[in-house]
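The complex is shown incomplete by one protein chain, all other protein chains being positioned as in the whole.
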Amino acid sequence: MRSGERSADALRPFSVEYGVQPHADGSVLIRMGNTHVLCGVTVEDRVPPFLKDKGQGWITAEYGMLPCATHSRGRREAVSGLSGRTHEIQRLIGRSLRMMVDLSLLGEHTLRVDCDVLNADGGTRCASITGGALAVKMALARMVERGRLPALPPLLPVAAISAGVVAGQPVLDLDYAEDSSAEVDANFVMSGDGRWIEVQSTAEGGPFHPQLFTAMAELAARGTGQLFGLWETRG
Amino acid sequence: MRSGERSADALRPFSVEYGVQPHADGSVLIRMGNTHVLCGVTVEDRVPPFLKDKGQGWITAEYGMLPCATHSRGRREAVSGLSGRTHEIQRLIGRSLRMMVDLSLLGEHTLRVDCDVLNADGGTRCASITGGALAVKMALARMVERGRLPALPPLLPVAAISAGVVAGQPVLDLDYAEDSSAEVDANFVMSGDGRWIEVQSTAEGGPFHPQLFTAMAELAARGTGQLFGLWETRG
Amino acid sequence: MRSGERSADALRPFSVEYGVQPHADGSVLIRMGNTHVLCGVTVEDRVPPFLKDKGQGWITAEYGMLPCATHSRGRREAVSGLSGRTHEIQRLIGRSLRMMVDLSLLGEHTLRVDCDVLNADGGTRCASITGGALAVKMALARMVERGRLPALPPLLPVAAISAGVVAGQPVLDLDYAEDSSAEVDANFVMSGDGRWIEVQSTAEGGPFHPQLFTAMAELAARGTGQLFGLWETRG
Amino acid sequence: MRSGERSADALRPFSVEYGVQPHADGSVLIRMGNTHVLCGVTVEDRVPPFLKDKGQGWITAEYGMLPCATHSRGRREAVSGLSGRTHEIQRLIGRSLRMMVDLSLLGEHTLRVDCDVLNADGGTRCASITGGALAVKMALARMVERGRLPALPPLLPVAAISAGVVAGQPVLDLDYAEDSSAEVDANFVMSGDGRWIEVQSTAEGGPFHPQLFTAMAELAARGTGQLFGLWETRG
Amino acid sequence: MRSGERSADALRPFSVEYGVQPHADGSVLIRMGNTHVLCGVTVEDRVPPFLKDKGQGWITAEYGMLPCATHSRGRREAVSGLSGRTHEIQRLIGRSLRMMVDLSLLGEHTLRVDCDVLNADGGTRCASITGGALAVKMALARMVERGRLPALPPLLPVAAISAGVVAGQPVLDLDYAEDSSAEVDANFVMSGDGRWIEVQSTAEGGPFHPQLFTAMAELAARGTGQLFGLWETRG
Partner (left out) sequence: MRSGERSADALRPFSVEYGVQPHADGSVLIRMGNTHVLCGVTVEDRVPPFLKDKGQGWITAEYGMLPCATHSRGRREAVSGLSGRTHEIQRLIGRSLRMMVDLSLLGEHTLRVDCDVLNADGGTRCASITGGALAVKMALARMVERGRLPALPPLLPVAAISAGVVAGQPVLDLDYAEDSSAEVDANFVMSGDGRWIEVQSTAEGGPFHPQLFTAMAELAARGTGQLFGLWETRG
C-alpha cells in the first residue's frame, strides 16, 4: 500500500493559492502533497534578441530550490552555479508553457515564469508546470485588465504529472520515497484535450517493456484530467 | 501619517510560523508587514576548516531573494552570481546570530541558516536576523531531543529592526516606500538585555547630526523590546 | 521525398571506425549521414565520491561540439560555459550507457565517455549514444586484455535513434533540415532485446496525438534493430 | 600602553603623497602607520546605465589588496573572485565619497576610485576613504584645469577612522594587533563639519553597552578632526 | 636514433585534407606524424569593437584539445575554464596568421580560426599555425567566389615548426617523447620568403648557449621550407 493509503492511480491531495507574491504579475503556490512550489510570473515589455521585430511574444521559465527544501540541504545555486538538472528542468517547463498560447497573440512581451520549490517531496518539475500554467493564465488576465493586451488569447490548458513503475506496478504521482525506488520513471505533460506535449521516460533499474510505458501513459491521462479541474479556479 | 496609520515608533504587524520546512532542523516563516522571510536551519556534523579540532561549533548564514519578491523582478543570483548587497547582508546575519550562544557549547556542529525572502517590503535583513534567531533556537532544541547536544546551552535573545529619518522625523521599521525616501537609514541588532550587537547607519541625503542617531537608537530599543516577545512562542 | 531519396523508415548511411584516438582506452568515430561524432573512452581507477567503497564502477559522459560543426559557428563552451542543452544531452548519454552493464562488475573504475561532434546534421545525441556504447565495449575489452578486469562482463547492446513527425508523416532519423521543420521530435534509446531505456518526445508545433508517438516508436525499433548490426564489428 | 607609546586617543603618524600614479586623474598614497593605500581616480565620460540622461555624475570605488600586504599572503582575487569582505568595503567607500559633492554638478562623468592596499596593518577601509576623498579632490581640480568641468563644485571634506574597545578601554585608530583582540570594532565616516556619514559598530566578544559606542564616537570625532588637516595639503 | 628512424633535421610525415568541415568557410585537417589538428575558419561580417569603422578586417584564433587527445585525459576546458597554456597558444596563432595578409584588404570581416587537436603528439601549436594558414587561404578564396571580397588579396605564406635540443643535439619537429626530455624547446613561425614572424625559445634543463639557438633556427628554416610545399595544394 502507498503512503497515505493511496491507490496506484490516485493523485496526492493538491491545491493552489493565488496571489501569494503581490509584486508578480501572476503568482500561484501549488501544493501536491508535501511538494510545494511557488510560481511567479513577470511580464516584460521586450522579447529575447532572436525574436526581435517578429511581432510575437515569448514564455520562458527559471527553476530553483530553496536549500532546505530537500531531505539533505542542497547547495545554493547562487554559489555553486546552475546544475545540469536545473537546466534540464527549466527548459522543460519553458517548452511546455509555450504550448499554452499562440505566441503571436502576446505582442512583444516576455512572460518570465519563476518556479521555486519551497518543499520537495517528488514531482517538483510537474508541479512547476501545472502551477506555472495557472500563473501564466492569471498574468494574461491581468495584462488584459491593465491594457497591456487587447484581449485574452485562447488558452490551451496544460498540466503535468509523473508516473513510474514501483515494485513492478505502474503508479501515478510518485512521492520522493517512491521515486527513489522506482524501476521506471516518467513525466507526462498533457493538454486539456488529451493530447501530448512532452513525454519522457527513463529506465532506472534496467530496460523496460513498452507496455509499461503505455500503462503509465494511461495513468497520467487520468491524473492530468483531474488536475485540469484547477482551471475552474481563478486568481 | 505613515501607511496603515502607523505612528513613528510603531512596528508593523508581525508574526512567526514554525516548522514550515519539515526537512530543516529548524524553520520559521517570519512576517513583518508585507516582508516575508523563510528561515531554515540545517545542522551539520562538521565545522569550517579554520575551526578544525578547536572543539567548538559555528553558525553561518546565507541570504537570497526569490526573483518575484521585489517590485521589479530581480535577476536570479544563481545566474548573475552573488551581489555585493547579498554578501554584505549574509555576513551581517551570520555575525549577529553567532552572538546568541557560546560557540564552545555547540560541539563540532555548524548551524547553517538559510534566509530566503519570499516577499520584500523593506527591512529584509532585520527580519532575517529576528526570524533566523528563532529558527536557531528551534534547531538547538531539536538537537537536544535527538541527542546531538547534551543540553540546551544558555541563549541570548537576538533581534533586529530598522530605523530611519523620513521627512526630518525619526521613524521605526521602515517599509519599502519609506526606505526609498529616507534621509538616513539604520539597522540595529540588539540583545534581549538591551545591549548592542551591531549598529549601522548610513546617510542617504547628506551627512546627519549625531542626535538623529540617538533618536533612532531609542526607537530601535523600543522596537526590539517588542520583538523579544516572540521568544515566548515556540516551534 | 526526403533528401537522398530516403523513405520514411530509412536510416541515413552509417558507419563506425575504431581506434581513431590512440591515447583513449576505446574510441569510435561514428557517422550517421553528415553527422560525425568522435567518442573516446578513458578508464580511471577511481569512482566519484558518492560511490566510494561501494565496490562498483561508474560510467559517465561529456558532450561537446566543435565550433565549426554547425551551420552557423557555435560559441566555444570553454568560453561561454556549458549550455543547458549540453547538460541535458550529456546526462542522457551517461544514463543510457550505464544500462549496458551491471556496474558492480566493473570494479572501482570510472569509464568517462567523451562525445565530440565534428560535424552536425541532426541526431547528434543519438549518434553519441550509439557510438559511445561501442567505444565502451572496446574499452572493456581492452581492460580485460590489460588485466584491469578479470573477465568481460555481460553487455547489453544499447543504441539510439531519433524519429519525428514532418509534414504530418512519421519519419526516422531526421537530418537537420527535417528536424528544424518537424512538428514532433523524439529520441529513443533502446536495448538489443527491444526494450526501452529512455524515450523523450516533444511537441514542436502543438500538442500531438498519442498514436503518432506509437508510430514513431515503431520506426525507432526498426532503426535501432539495424544499428545493432554494428555490434558485430569490433575495434 | 599601546604600541609606539600611543595614548588611547592618538592617531598613528599619517601622511599623504600626491601624484604617485601619473596616468590617473588623481592619485594619493596615504599612510596611516604601517597601513599604506594607493588611491587612484579615473574620470570617465559616461555614467552607469541607471543614471543615463539624468544630467548627473557618479562616484564609485573598487578595493583590492596586494597578496603580500597581509601577515599571511592573501589569495589574489583575480583568481579566487571578489570576497564578501571586498564587496562590503568597496560599497562603503563609494557611498562615503558620493557625499563629498552634489553629483548634479559633475556633468555626465563617473569618477572611479581604485583603492589598493600595499601594506595592511588595520584600518584599511578608513584609510581608503580618507585618501580616496583627497584623490577625488585632486581629480576634480584637474577636470577644471582641462576644461572637463566649468568650475570646481563645493566640496564637503570626508574622512574616516576606526575606533574600538580593547581590554575594556575605548581606543582610536586600531592597528592589526589591537583589531584582532578588540571586544568592539567600529568605523566612523564623518564630514568636515562634524556630521556623520556612516557609522558601523560590531560586537566581537559579546554585546556591548551603548555608552561604549558614545565613547568611541567621541574619539572618532577628534581623530577625523585631525585628518581634515590633510585637506590643507594639495596634489 | 629518433623514433621512425628520423634524422635530426627530418620532419615527420605530414599531410593536409581540405573541406572536412563542410559548414566552415574553410577547413583543413593537418597531420604532422601523430599530431592531428582540425582547423576551421568562419567568416563573420563584423569586426571587434576596437576596429569599428576603421575599414579593415581581422583574423583571430581559438585553440582547443579534445579530452582524449593526450596521453592522460585532459579536463574539458568547457568545465575547467581556459588554461593559461591555451590562452598563450591561441594568441600566438592569431598573431601569426594576421601576418598572412594586409588586413585593410579584407573589408570589415573577421576570420575566426578554430584549431582543435584531435590527437596530440608534440608540436600542436605549430601544426595549428601551418594548417590554420591553409584554411584561411581556402576561406579567402571562397569569399571571392561568393562575392564577399572583390579579389583575392596577396598572401604571404606562413608556417611554423618546433625545434629543440635533445641529448645535446639540435633536432627538428619534436614528438611528445622528445619534447618531454628536451633541454631546450623552441617554436619558429616563418614566412615563405624566409623571414621570421615569431620565435620563442625556452630553457628546460638550464640556460643554453646562443649558438644552439642559431642551430635550431637553421633547422627550422629548412623545415618550414618543406612545409611551404603544402601551399601548392588546394581546398
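A, B, C, D and E are the chain letters, set down in written order, and residue numbers restart from 1 in every chain.
Just so it is clear, contacts are C-beta pairs under 8 Å (C-beta built on N, C-alpha and C of every residue); 3 or more make two chains touch, one makes a residue touch a chain.
From a predicted model like this one, the values you see are computed outputs, not experimental measurements.
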Displayed partners of the chain not shown (whole complex): D, E
Listed residues D:38, D:165, D:182 or D:227, member touching the removed chain: D:38
Residue among E:75, E:146, E:209 or E:234 touching the omitted chain: E:209
Hidden-chain contact residue, picked from the options E:3, E:80, E:200 or E:233: E:200
Residue of D:62, D:108, D:204 or D:218 touching the missing chain in the full complex: D:62
Residues belonging to chain D that touch the chain removed from view: 20-24, 27, 34, 38, 40-42, 44, 62, 64, 66-73, 76-79, 81-82, 86, 112, 114, 116, 118-120
Chain E residues that touch the omitted chain in the full complex: 82-85, 87-88, 90-91, 95, 99, 156, 190-191, 193, 195-203, 206-210, 213, 217
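Simple rule for what comes next: only the chains that are shown with their structure count from here on.
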Least hop count linking chain D to chain E through chains in contact: 4
Per Cα centroids, the chain farthest from chain B: E
Rounded Å distance between chain B and chain E, as computed from the means of their C-alpha atoms: 59
Touching two or more other chains - residue numbers and ranges from chain B: 82
Touch-based graph of the chains, sorted into line, ring, star, complete or other: line
